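With one protein chain held back, the other chains of the complex are shown just where they sit.
Chain nomenclature is as follows: A and B, assigned in order of appearance, with residue numbering initiated at 1 for each chain independently.
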Amino acid sequence: MLLRAFIPLGVFAAIGLVLWSGIGKNPQLLPSALLGKPAPAFAAKALHAPETEITSASLLGKPYLLNVFGSWCVSCRVEHPLLMEVERRGEITLVGLNWNDTREDATRWLAQFGDPYSQIIFDADGRIAIDFGVTGAPESFVISAEGRVLHKFVGPLTEDDIENKVKPLLAGQAL
Amino acid sequence: MMPELGQIALILALLLAIVQATVPLIGAHWRQPALMAVARPAAYGQFVFVLFAYGILTEAFVAQDFSIAYVAQNSNLALPWHYRFSAVWGAHEGSLLLWVLILSGWTVALAALSSRLPERFMARALAVLGIISIGFLAFTVLTSNPFERHVPPLADGNDLNPLLQDFGLIVHPPMLYMGYVGFAVAFAFAVAALIEGRVDRQWVRWSRPWTNVAWAFLTIGIALGSWWAYYELGWGGWWFWDPVENASFMPWLVGAALIHSQAVTEKRGTFAAWTLLLAICAFSLSLLGTFLVRSGVLTSVHAFASDPTRGIFILVFLVIVTGGALTLYAIRAPKLAAAPPVSLYSRESLLLLNNILLVTACAMVLIGTLYPLVAEALGWGKISVGPPYFGLMFFVLMAPLVWLIPFGPLTRWKGDSLPAVFLSLRTALALAALAAALVWIVERELPLKAVIGVCAGIWVIFGTLAFLLRRMRNAAPGRMLTAEMVGMSLAHIGVGIFVVGVVVTESLNVERDVRMQAGDMVEVAGYQVTLREVVRQDGPNFIADEGVFEIRQDGELMSTQHPQKRRYLRGQVMTEAALDAGFFADFYIAMGEPIGTGGAWAIRLYYKPMIRWVWLGALLMMAGGLVSATERRLRQTIVEREVVQSAPEQMPDALPERA
Partner (left out) sequence: MSALLRMLLLAIGLGLAAGASAIDPMPFTDRAEEVRFQKLLHELRCLQCQNQTLADSDADIARQLREEVFRLMRDNKSNDEIKDFLIDRYGPFVLYKPRVSSSTWLLWFGPFVILAGASVFLWLQMRRRRRTAAAGAAPTPSDEEDW
C-alpha cells in the first residue's frame, strides 16, 4: 500500500473541509476594521444648527449609537420607526450621521418621518463616513463612553439587534 | 397537469438511474451478462424521461405558463419567443435540469457507441455515470424542483432582465455544460478501470475523442462567456478571475493536461496513473464548479441565488463521488505498472513537465479562489484575492510552458537530443524574433515585457508550422498529416494567437474618462474622437440620449458611433455602449451621466488592440480539439491488445500500428 497514492485524497479532504467551513456564512459580510479601536476623530457642523460644531471629543463620556442615514436611502425608512421607538424609550442615545445629503433634503426628510437623534452630524463631503469605514446606508456603530467602536451593524436595525446586541454592549458586557 | 407529469418523469428517471448504477455493477462483479446488459436500456430509458421533463419545462416557457413559479420568475409576457428557449436555463433549477439532460445525453451516446469495448468494463463505466446521474437527479427532485407551482397562478412574470435576452447568454451555458459534463465520460472510464485493476490501452484510445470533444466544448463555452461579458457588461474587461469563471477554468487546465496524458498512455502505455488521476480531477473540478456557483460560499457576480442546503447536498455528493474515486485510486493505482526509463530530454519528460505546469496552474487558481474561505476559517480575517494575484501567478507559471510548446511534437519518445531539436527549430525562432522586432518598430509604445510575449506567441506559431513542414517533407505521402496532428497544430497555433492577443491588449489598452460636450475632441491612442452632438432618441419603452461620435485617424473618418443612455419607462437606466469591433482593435464608447446643465457628459472611451485575437485563439483551440477527435486511428482496434498490468518489466517498444 503506497502511502504516496493517498496524497490526492488527503488534498481533497482538506479542500472539502475548507468548503464545508464556508457553507451558511455570508461572504459579503464585512466586519468593521475599527472594532475595539478608538472611533476616528472628527469635527463637523451639526445638521440643524450650521454654526454649531460637533466633535468626537464632545461626544465622549457617554456611550451612544451612531446611525448613518440619508434622505435618499430607501432602507433607512425601514428602520426609522424602530429608531423613533428607541428614542421614545430613552434608553439609548442616538447620534445621526447624515451622509451624502443636502441640508434641505435631510431636514425635510426628518420633518416628515421624525427625528430620533439627540444630535446630527452633517457629513458634507463624506470624509467622516469613509473614516468610519461606511460602505452604504443604513449602518450603525455602537460607541463606548471612552470613544471605542464596539460593534458595527450593516443594514436596517432590528428589535433583536437593539435588545440582544446594543443594550448588552452599552451595559458594559461583552456580546 | 403537465408540470406534475414532468415531476413524475424526473422521479422515474431517478429510479432508472438507481437501476443503472447498481445492477450492472453487481453484474460485472459476478460476471452475469444479463445484469450487465441492463446498463444500456436503463440509460436510454433515463434519457427519455429526462428529455420529456425538459420538454415540458420548455413548453411551459414558450406557452408562458406563469402558474409555474420558475417560469414566472424568469420570463415575462413581453419576452420574445426566441428568448423563451434560453430563459429555461436562466436560473438555478432550469440550468440544473439542463445539466441533467446533457449528462443523460452523453450517457446515451456512450451507451450507443461503445459496442466494441469489453462488456464488463462498459457495464462499470455506465454504472458510474448512473451514480452521477443519481446525484444530480436527486438534487433536482429533492431541492430544486423546476415544476413547483405558484399558487395562485400569476398573470405575468417578473420584470424582464435585458441581460438575459442576448445571444451570448443563449450559447454560453449549454456549451459550458457540454464541456463540464463531457469530462464525466473520462471519469467513468477511469473509475471503471480502477475497479477492474488495470488500464487497457484500447479504452484509453477509444476515450480520447470523447475527452477532446468535451474539452473543445469547454473551451468555446469559456470563450463565449468572456466575449459576452466584454460586449454586454461594458467595463472593457474580458476576464475577471471571478470565482465562477475560475470554476470553469480549472477543469479546462486539468482537461488540457488530461488530453496530453491520454495521448501518451494510448501510444506508449505509460502515464497510466497520471491519466487516471487527471480524469478523476477534471470531472471533480466540474463538480466543484457546480458547488461554488450554487452554494453561496463565495461572492461572485455569477452565482445563482444561493442556499446553504443546496451547498451541503452538493458537498456531500462531491465527497462521495470524488472521495470514492480518489480512495479507489489510492488503493489500486500503485498496482499499475511503473513506467520504463526515459531520458531526461524526451517527449515523455516534456509532456510530464506539461502536466506539472498545468496542474500547478490549476492548483494556484484553486488556492487563490478558496483563499478567502481559508483565511476566514483560520481567523485571519477577510482577505480578497483578485486579478492582480491571478494574472501575475498565471503568467509566471505558464510562460515556461508556452516557450516549450514547439519542442514537444519534434522530440522523439524515450530520448532525443535537445541541441538537435533546437537546431531544427532555429529558423522558426529567428523568424519569431524578427517578427517581434518588426512589431516593436511599428508599435514603439510596447514595453519590453510585451515584445517578449509577442515573440513567444509568434514562436509557438512558427514552431508548430516547422513541425508541419517537416512532417510534410519527411513522411511517406498519404501518411503525412493525420487528423490528430492537424488538430494538435491548430490548437497550438491557437495558443500562440491567444498569447499575442492577451499580451498586446493588456499592455496597450487605453481607458479614458473624459468630460465632453458637443464639438469637443479627445485623443485616444492616436485616434481623434469627436462628439458631434447629443440627440434625443425614443425607443419602444425607453427614452435615450444618444451621442454621435466620430472616430478619425490622421483626419480621415474611420467610423461613427452611437452610444446611448437609456431611461426605461419602468425606471431603469441602462448604458448601451457603442462597440466598434475590428480585427486588430476595438473601440468602445460609453456614456456616463450628464455633467452640470450645459450639455456636457461624462464619457468613457476604451481602445482595446488585438482583443479579438484572444477569442480567435480560443476558437482555434476548440477547432483543434474537434479535429483531432475525428482521427480515424482512434476508432481502430489495437491489433495486439496491450495491457498495462502488474508485471513491471514488459513495456512494449514497438507500436502495433504505425501512426
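Going forward, a residue touches a chain if its C-beta (ideal position, glycine included) is under 8 Å from a C-beta of that chain, and two chains touch if they have at least 3 such contacts.
In this text, all values refer to a predicted model and were calculated from it rather than measured experimentally.
Within the set B:Ala247, B:Leu315 or B:Met364, the residue that contacts the chain not displayed is B:Met364.
Touch with the chain omitted from the figure is made, among B:Thr143, B:Thr299, B:Thr327 or B:Thr427, by B:Thr299. When the full complex is taken into account, the listed residue touching the unshown chain is A:Ile130, out of A:Ala41, A:Ala57, A:Ile130 or A:Ala145.
Across the entire complex, the residue among B:Asp538, B:Asp554 or B:Glu593 in touch with the chain not shown is B:Glu593.
For the chain left out of this panel, the touching residue among B:Thr482, B:Thr505, B:Gln561 or B:Ser628 is B:Thr482. Mapped onto chain A, the interface with the missing chain covers residues 28, 30-34, 40, 72, 100, 126-127, 129-136. In the full complex, chain B makes contact with the omitted chain through residues 73-74, 90-91, 95, 158-159, 161-164, 169, 173, 235, 237, 240, 242, 267, 299-305, 338-344, 346, 349, 352-353, 356-357, 359-361, 363-364, 367-368, 371, 374-375, 378, 380-389, 393, 397, 412-416, 474-475, 482, 484-485, 511-515, 571-575, 590-593, 595, 602-604, 653-655, 658-659.
Operating definition for what follows: only the chains that are shown with their structure count from here on.
Looking at the complex, you find that chain B touches chain A at residues 277, 280-281, 284, 288, 291, 295-299, 308, 311-312, 315, 318-319, 322-323, 326-327, 329-331, 333-334, 366, 370, 372-374, 376-377, 381-382.
Those residues of chain A that touch chain B in the shared complex are 1-2, 4-6, 8-9, 12-13, 15-16, 18-25, 27-28, 30-31.
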